[in-house]
Structures are given as C-alpha cells and as structure tokens.
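First the structure, in the form of structure tokens, and then the observations on it.
Every protein chain except one is present and positioned as in the full complex.
By letter and in written order, the chains are A and B; residue numbering begins at 1 in each of them.
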Amino acid sequence: MKPPAFEYVRPATLDEAVTLLADSSRENKVLAGGQSLIPLLNFRLAFPQRLVDIKGIASLSSLRREGNALVIGATTPTREVELSSTVKQALPILSEATRWVGHVQIRNRGTVGGSIAHADPSAEIPALCVLLGAEFLVRSPRGSRTAAAEDFFHGFLSTDLQPDEVLEAVRFPIPVAGSRWGFREFALRRGDFALAGAGCVLEVSGGAVTDARAVVFGASDVPIRASDAESALQGQRLTKETIAQAAARAGTRLQATAAGDADRAYRAEVAEVMLRRALEDALDHGETPAGAA
Amino acid sequence: MTNSTPAAVDVRCRVNGVDTTLSVEPRTLLSDALRHDLGLTGTHVGCEHGVCGACTVLLDGKSVRSCLMFAVEAQGAEISTVESLAPEGQPLSPLQKAFHEQHGLQCGFCTPGILMSLTALIREHPDAPDDEIALTLDGHLCRCTGYKNIVKAARAAMRA
Partner (left out) sequence: MSPHPNPPPQAGEGEPSRGRHVGHSIGRVEDERLLRGNGRYVDDIDLPRQLHAAFVRSQQANARIKAINIERARSAPGVALVLTGHDLGHLNKPLPLLGPNPALTHPKTQRPLATERVHYVGQTIACVVAETRYLAEDAASLVEVEYETLPAVVDLGTAGQVSQRVHDDVPGNVAGAIHDAIGDVDAAFKEAAYTEKLRLSIERSTASPIEPRGVLADWDRKLRRLQVWDSTQAPVAIKHGLAKMLALSQEQVDVTAPDVGGGFGTKIMLFYPEELVIPFAAKQLGRPVKWSEDRWEHFVSANQERGQIHDAEVAFDREGRILGVRTSFLHDTGAFIPYGIAVPANTSTHVIGQYRIKNYDVRATILYTNKPPVSPYRGAGRPHAVFVMERLICAVARRLGMEPHEVRRRNLIPTNEFPYDTGLHIDAPVRYDSGDYVKGFELALKHLDPAGFRKQQEKARKEGRYLGMGMGTYVEATGPAPYESCRAKVEESGRVIFDVAVASQGQGHQTTLAQIAADALGVEFDHVVVREGDASRVEDGIGTFGSRSLLLAGNAVAAAAGELKTQIAAYAAELFECAPGDIVIQRGRVHVAGNPARDVSLRDLAMMANPIGYPGERDGMVVGPAYGDALKRAKERPAAAPMFEARGYFGAGQQLYGSGVHAATVEVDPETGRVRMLKYIVVHDCGVIINPAIVEGQILGGVAQGIGGALLERLTWDESGQPQTTSFMDFRLPTVDDIPEVVLDHVETPSPLNPLGVKGTGEAGIIPASAVVAEAVEDALSPFGVHVSAMPLFPSDVKRLIREAG
C-alpha cells in the first residue's frame, strides 16, 4: 500500500496554482489535507501524475464573518472550524456537524475545501453546504465564479469543479438569530462514514415555522434537501406529530442507495429516523448542540 | 500503471526538537520517512489508510496520521514522535507511567500513536472529561486491551 510516483508542486499563490492545473500535459490533482486523497493513493486507486499542494497559499486558510455570512477558506482545517468560537456563535450546527467528521486526528489535517471537493455522499460538510444554501468561490485561469451548493454535487465523488479549477472558499449564509436546528447521523461506529444523516434549520415565529430547511445525506449519492419535509412544516406549529409527518413524507420519497450490508430500504428508513430526530432536536433544544444518534 | 519516478527533494523540518533535512521522493509517506530514514521506529504502521491510528504523531502540536501525509508536506513543520516523550536517560512521562501502572498496553503496537494523541489532548485540555478522552481514543484501534485500561491510564495521567 504505497502510493504510485507523482510530481509534487507547492504553489505560493492561487494564480500559480490554477496555471499549473491548466497544464493539461499532466494529470493534475489538487492536494489539500489529503485525508481522503492519500488513502486512495495508498490503495493505488488513483494515479495522478502531479499533485498541486495548495496549503502553501496563505490566503486559503481563513475563517471570518462577513456580515450575514461566514466565509471559510478552502484549506482551513476542519478542527479549526469545530473549535472556532465564531462558528459556535454564528453557525452552531456547523460546529456540531464537524464533530462528526472522522476523528480528531483526521480533522486536525483534513480541510473544509477538501471535504467539499472530494464530495463523499456521507460527508457532513457538503451536507451542511446544501442545507444552508452555501456558495462556493471557485478560481480558474478564466477568473472567479461562484457556484451554488445545491447544484454543485453531481454524484458519488463528483462535483461541478473543472480540472483547472480550485475551490477557494465557501460562504455560509447565517440563519436569522434564534433559528432552531438539529443534526443527527448514524454510523456503525463513531467516526465512520454515515449510513445516513440529517440536519435542519428552522425559523419559527409566533409559534409557527416560517422557514424550514432540511437535508438528508449519506443515504444517496449526493446530499439532498428534504423539500417534502420542508414544505410539510411550512406554517405548522412544531410538535412531535407535525415533525413525524414531515419526516415520513420525506422518507417515502427518498431514493436511497445500498451500501455494504445496508440495503436501500434500510438506509431510507434510517434516513427518515435521523431526519425526524434532527427535527425533534430543533424542537427540544435547538440552540444547544444536539445529542448523538 | 506506473508513473515515472521524480528525483528526491529536500525537506527541512524539526523532528523531536532537532533540525533535520530529509531527502525523499515526493511520494514517500511521512510514516516511512520517520521510520526508515530517521530510524524513529516507535511510530508504527498498521493500516496506511488512516484508520488504526498507530502512526499518529504530533505535527505542530496537533495529532495527525503520519501515513496520510507525504514527507514533503512537512516542510518547515515541527514533528514529535513517541521517542520525544521520554528521551534517553529521562524517566517516563506521567502518561507513559500511567500506561504501565494501569496495564494499558499489551503488544504495544498501537500504543505510541495513542500516547501521542493523548499527549496532545492533555496539553490542550489537562482536565478533559471522559467523553473528550473517548473522542480522542476513538481514533485509535487497539486489539489487545479492550480499551478499559487505556481509559484508566488517560484519567490517571490527567490527575497526575
């Protein structure tokens, strides 16, 4: 289990990086934290000819609040997001979700951008991006563009990113103050890839839900908004019953994929349970971190 | 399928407090460079895909898998391995001593990685509650001890 040979470059600027990536004489691959890429290399499941290490680009490691958004640079370690008081305050659900990413030792090295670009369907950060309607800042030799999270994930390990593009940062809109939230995931062991997970952010005003966002991840090849559940909750009072009904509506529509011992029906069922429990967390104690599945 | 092998590159870093220059092929895993170039064989390799945790070292004070890092990525970094915990002639660290007293190791293969993760935890959080200890240890596989005595050792070291 030794990686195949490759060239290694460590550009100091984003311009340099995208120029290197645009050189199509070689098969290039961006290296950020490497926590997903290096296992693939060690198993010899990938054979890039050149790794472009973007950790030398200082501007990519950043975390700041910009008005009603939280902007996180691509090479910011997951652990930094988890521990950040800015994140805890502005976006506690992101703080909670990052606690479920692998293990501490992986989060110390793994990056926010790496998780997004790798696009594992079980990954928590892409799910949060879809849930919150995040925007991605993408750079290429052609310039900068933004991409909406909802359209970004195409399938298993597949995204909207072109070979010469680098994900620069992710911009999370911050939900209105007092929004309720919940996050749950189910894996055989803590730190394993989720069999299914769910998150939600609910704005509640005058006892009724005025805006509902929910996401289900892990159960299918991309994280998906649980729009059936969202619309079912719209305008409703949050009760165990309305939550159960909303989750059930989402569950019946869920197109789950089988994985290992978990068949499609089982995954769909667990996804529905996770969604219901995430919504219940929002009901009970939305403003404190949710418990484990 | 093989790609051509690029020449070795120099990596300057600080390992266990000593300025070191490694000359490695870009694909050399940090775990291999530590073990076979520097002879620091206390860092063990159990899976090479980041799950078992035996190869855990501290990179700029943070616990990371040395099998999920290329040595070239350590340019300018400060690395600590298990050999740094009690240099020759020095007594065992309180954590190491606790492992001995609580029978927290059997075959000893997973132990160095666990010691490094717990060392980082104790530095950051000297009185970490049990669930934080568990969150640190769940990134390590031990097949001998059943973990109970490892947890006891971690708690004892926190009290020490």
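Couple of notes before you dig in:
Simple rule for what comes next: a residue touches a chain if its C-beta (ideal position, glycine included) is under 8 Å from a C-beta of that chain, and two chains touch if they have at least 3 such contacts.
The model shown is predicted, which means the values in this text are computed figures rather than measured ones.
When the whole complex is considered, the residue among A:151, A:241 or A:263 that touches the unshown chain is A:263.
For subunit B, the list of residues touching the undisplayed chain reads 1-2, 5, 25, 27-28, 35-36, 39-49, 51-52, 54, 81-83, 85-86, 92, 96, 99-103, 105-112, 115, 134, 137-138, 140-151. Residue-level contact of subunit A with the missing chain is found at 1-5, 43-44, 186, 188-193, 195, 260-263, 266, 269-270, 273, 293.
Going forward, only the chains that are shown with their structure count from here on.
We define each chain's centre as the mean of its Cα atoms; on that basis subunit A and subunit B are separated by 28 Å. The part of subunit B that touches subunit A in the complex is made up of residues 1-6, 9, 25-27, 29, 32, 48-50, 53, 56, 59, 62-65, 67-70, 72-73, 75, 117, 135-136, 138-139. Of all residues in subunit A, those touching subunit B in their complex are 1-8, 10, 31, 34-35, 38-39, 41-43, 47, 49, 51, 53, 55, 79, 99, 102-106, 108-109, 189-191.
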